[in-house]
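Note that one protein chain is taken out, while the other chains of the complex remain in position.
Right, chain A next:
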Amino acid sequence: MAETSSADLKTTPLSARHEALGGRIVPFAGYGLPVQYPTGIMAEHNWTREHAGLFDVSHMGPSFLRFNETSGDAQADHAAVAALVEPLICGDITNLKPGQVRYSLLLNGDGGVLDDLMIARPAPPEWAGSLYIVVNADTKEADFARIAAAAQGKAKLDRADSCALLALQGPEAVNVMASIAPGATELGFMHYGAFAWNDTTLIIARSGYTGEDGFEILVEPEFAEAFWDLLLSDDRVKPIGLGARDSLRLEAGLPLYGHDLDETVSPVEAGMGFAVSKRRREAADFPGAARILKEHGGDLERIRVGLLVDGAPAREGADILDSHGNKVGTVTSGGFSPTLGRAIALGFVPPSYSAAGTTLGVAVRNRTQSAEVTDTPFVPHRYYRKPKP
């Protein structure tokens, strides 16, 4: 319960709002951010599942990679900028459709994950040759340097992390957005666009990290407070802190970089094999391809699983035990699921222990508690997918 000094912590364009709302500010990735507001994590979590939660995620790393000498041929210009980032990641960026957002992984030469990120192709043809890229807060300096170096002077990386990045998540997010940027409600999951609002342009993606339908919105810093206030003036919207953000993403079975993903974990081990695009697999042209393709074929040492834990929450670092009490793995994220009313966890075990229904144990304070392997997400995703035309 020690108080942490707020000196030296970076602020976001909304820091004054968090203070005014009674947010409990904690250090996170070098920023001072609210872990919760006075209502508390449980209420904030449940509000997001039932209505709409508003998150300040401005600590993250939004950016634009812009090809220097565009030809005016939208397809060719997109292919040119995509070719600059593809050597760093395992995703197919070349074949993104206009307006499409792709979750991908930045890899090291051993196939370990340096970061997870979103890469998007703009919809307007006149913006072709640029990519909207959002990376994690803790890794953004290294990521930006890596991407800028890969651009080889052919494209310029413009950081946008002085902007506000907000997430509006929950089943009522779409109805809230309808009165602010109605065009954004036409977006399907993992699509984005630019929308006029007052005298600025909002970059809005239908995405998020809670498992709910919702939006992530990039706002110019000078408009951030007005936009935040507008969203909160809607009775369906409440501000949500980092605590509930973590419990929501854990229920959604989504890995968190620095916990469930790190430089030793491969996409296949992390259960993110879908992020290794087919075209890239066939070409085997991404970092760590030898290891990742071997693992994709089924030859892997460990894999990420979901665990339903009996009793006290098993936190990050807890040992996962077989029925004889031998350590077979480690919990990488664990906590309490407000939706399920029980403890849940993510962790890594050898594939032979990974089938849903397998009974394992977790060590909590030197005692063994029962834990059952389960499919993730723990709580079903409710993304909005547009029917195929």
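In the analysis below, contacts are C-beta pairs under 8 Å (C-beta built on N, C-alpha and C of every residue); 3 or more make two chains touch, one makes a residue touch a chain; residues count from 1.
Note that contacts and distances are computed from a predicted model.
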Protein name, per the UniProt record, of whichever chain is missing from view ("NADH-quinone oxidoreductase subunit F", "Proteasome lid subunit RPN8/RPN11", "Glycine cleavage system H protein" or "Arginine ABC transporter ATP-binding protein"): "Glycine cleavage system H protein"
Contacting the left-out chain in the complete assembly, out of A:9, A:29, A:42 or A:293: A:42
Omitted-chain contact residue, chosen from A:85, A:134 or A:343: A:343
Residue among A:239, A:335 or A:361 that touches the chain left out of view: A:335
Interface with the unshown chain - residue positions in chain A: 1, 35-36, 40-43, 45, 243-244, 246-247, 311-313, 315, 335-336, 338, 343, 365
